[in-house]
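Removed from the display is one protein chain of the complex; every other protein chain stays in position.
Chain IDs A and B follow the sequence of writing; residue 1 opens each chain.
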Amino acid sequence: MSNQHIYLDNNSTTLLDSRVLESMLPFMQHQYGNPTSRHLFGRAARQALDQAREQVAEACGAHPSQVVFTSSGTEANNFAIHGMASNNENAKQIAVSAIEHPAVTRPAFALRENGYRVAVIAADHFGNTDPLSLEVALEKPTSLVSVMLANNETGVIQDIAKLAEIAKSRGALFHTDAVQALGKIPLDFSTLGVNAMTVSSHKINGPQGAGALILDKRVDIKPLLHGGGQEKGLRSGTENVAAIVGFGAACALIKDELASREKITSQLRDTLNMGLKDLGATIFGDKAMRLPNTSFFAFNEIEGETLVMALDRKGFAVASGSACSSDSTEPSHVLMAMGISPDLARGAIRVSFGTNNTTEQLNAFLTVLQSEVQRLRQLTAVAV
Amino acid sequence: MAYSDKVLDHYENPRNVGTLDKNDPHVGTGMVGAPACGDVMKLQIKVNDSGIIEDAKFKTYGCGSAIASSSLVTEWLKGKTLDQAAEIKNSAIAEELALPPVKIHCSVLAEDAIKAAVADLKSKQPA
Partner (left out) sequence: MTVKTPIYLDYSATTPVDPRVAEKMIPYITEHFGNPASRSHPFGWTAEQAVEEARDEVAKLVNADPREIVWTSGATESNNLAIKGAANFYSGTKGKHIITVQTEHKAVIDTVRELERQGFTATYLAPEPNGLIDLEKFKAAIQPDTVLASVMFVNNEIGVIQDITAIGNICRENNIIFHVDAAQATGKVEIDLEKLPVDLMSFSAHKTYGPKGIGALYVRRKPRIRIEAQMHGGGHERGMRSGTLATHQIVGMGEAFRIARLEMKAENLEVRRLRDRLLAGLEEIDEVYVNGDMQHRVPHNLNISFNFVEGESLIMAVKDIAVSSGSACTSASLEPSYVLRALGRSDELAHSSIRFSIGRFTTEEDVDYTIALMKSKIGKLRELSPLWEMHLDGVDLSKVEWAAH
């Protein structure tokens, strides 16, 4: 990997902030106690966990007691889906949106083996989850609804407050995957109206290895991992102290920097979009409320995977969809749900900015993108 | 650990550790608790002819709070009459030592030990 490589894939994972690393280093080296131990080493680790819990809670608009640390956003989603689905014996259906991340849809579909039905809530052409579709789904008794707060591919921000209100009126619990929202837009668990919310460290310039489920503890939830009873019995296993400390530090940065991050990344994104339109790209979800840092687009007749590889050779890291599905050549399920034609969807490319990206990088990217698009269009033209 | 300075002080420097002659008619002995429960407290008081407690000794098998509770009451007992001794309440012990809720039983045990010692002494003395 060359150091000149420019990273424009911040919805996949982010560069660790050097201040976050600073906070973690002691816990990767000489501060090694097990937080459950009662001696000095253990108590120091416990205090660090307590502080991180406060920092994460504050960034999420939650109370520290509502934070359950997990090993990742995927684990938090599995915990929420598996743990809350059985809260109502008379409701054997769970409803998930058509644009969810596999970390929500797969555990939901796995529950079919336990006799659950999965209802998929439709999205509209703009990338929004359709409230009417949710209401239709809820005509069957439903224990849990899960809709993500902001989509990882399009960046479209869902109207969670409204959807949660509908679910509540039908007696269903509501979970939202807010992994892409944290650190990019303001989050307030206390007023969102949901029962549980997933967040993740490595999407906010924190380390991999830590996530959390923000949880209204009045809700019945079963643990995913059984054992030593850590996290008040909700998540057993020795806490990943260093990663959790880093997660906390990354959350603490959000408080001071959220506004400037929104400004920096939205300026880059808006400039990118102008360039994309000049090049004739289709931008998905651009009529909807979106995360400030994300642009998801396609060029007619250019394969997304081909363009991603071409850009990579020129030193730019972008994605052709979510990292977790980029093994496959299937068009994005999010775009399919939006009714985009499969041909256009196969051209989809995602650029997601981080605070460390600059206007110079963007300009360089636009120049390369223009020449690569032209080159590939000529190839396609020759082939035809 | 959530021990108060007073608990730590009594634990580090327990007052009046020791044993009085349990066969002495002026000595009352109270032994409460059980090893299986993690606490055994032995409290002894010695009264003078005017019925005033002039000495108190303890030995305790138990946690730091149990040791501190018994050490503290030996200090409080000296100079009191038996009736005054019997009025010492666990809440006062708990408050003085700032015991956390999980350690309140230590102060209860100390109160029980006082009562047992007073009862033992009274049983030895002609009514």
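We take it that a residue touches a chain if its C-beta (ideal position, glycine included) is under 8 Å from a C-beta of that chain, and two chains touch if they have at least 3 such contacts.
No experiment lies behind these values; they were computed from the predicted model shown.
Enquirer: Touching the absent chain in the whole complex: find that residue among B:40, B:56, B:73 or B:118.
Expert: Of these options, the touching residue for the absent chain is B:40.
Enquirer: Have a look at A:23, A:77 or A:128 and name the one touching the chain we're not showing.
Expert: Touches the omitted chain: A:77.
Enquirer: Spell out the interface residues on subunit B facing the chain that's missing from view.
Expert: Considering the whole complex, subunit B reaches the absent chain at 1, 3, 11, 14, 17, 19, 31-42, 59-64, 66-67, 102, 109, 112, 116.
Enquirer: State which residues belonging to subunit A touch the missing partner chain.
Expert: Answer for subunit A: residues 1-2, 5, 7, 9, 12-16, 18, 21, 24-25, 28-30, 32-34, 36-42, 71-75, 77-78, 101-103, 106-107, 109-110, 200, 202, 207-210, 224-230, 236-243, 305, 308-309, 312, 317-320, 322-327 touch the chain left out.
Rule of thumb we're sticking to: only the chains that are shown with their structure count from here on.
Enquirer: Roughly how far is subunit A from subunit B, going centre to centre by Cα mean, in whole Å?
Expert: Result: the chain centres lie 61 Å from each other.
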